[in-house]
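Missing here is one protein chain; the remaining ones are kept as they sit in the complex.
Right after this comes subunit A.
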């Protein structure tokens, strides 16, 4: 939603309106993350930015930072591998299945969405 900036008076009601709109979009994010967390088998959800700062996490800080640091390097390596093979291609998703659970990473230029799930087996 983009609003025209010119000739608008920042009355209190207007500011409330702006906040509400922002909150609605922010609420969308909240809802998405909560929905993912509520799925069966999901252990943790983490949102990290490109510098390794956890924006949103359901785990403790030290584990989150550990995941962030290690997965960031792996994503970069995976992306460069995909692009080396075909420069038109790009990495969209990464899934690591281990003995105990599955780590799914959705990468983006700025942020990383990491979900750790225990697949039903």
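Assume a residue touches a chain if its C-beta (ideal position, glycine included) is under 8 Å from a C-beta of that chain, and two chains touch if they have at least 3 such contacts; residues count from 1.
Here is the rule we use: contacts and distances are computed from a predicted model.
Trainee: According to its UniProt record, what is the protein name of the omitted chain, chosen from "Dynein intermediate chain 2, axonemal", "Serine/threonine-protein phosphatase 2A 55 kDa regulatory subunit B", "Potassium channel, subfamily K, member 15" or "GINS subunit domain-containing protein"?
Mentor: The record for the missing subunit names the protein "Dynein intermediate chain 2, axonemal".
Trainee: In the full complex, which bits of subunit A touch the chain not displayed? Write them out.
Mentor: These residues of subunit A touch the chain that is not shown: 22, 25-26, 28-29, 32-33, 35-36, 39-42, 47-49, 51-56, 62, 65-66, 68-70, 92-93, 95, 102, 104, 106, 108, 110-111, 113, 115, 117, 119-121.
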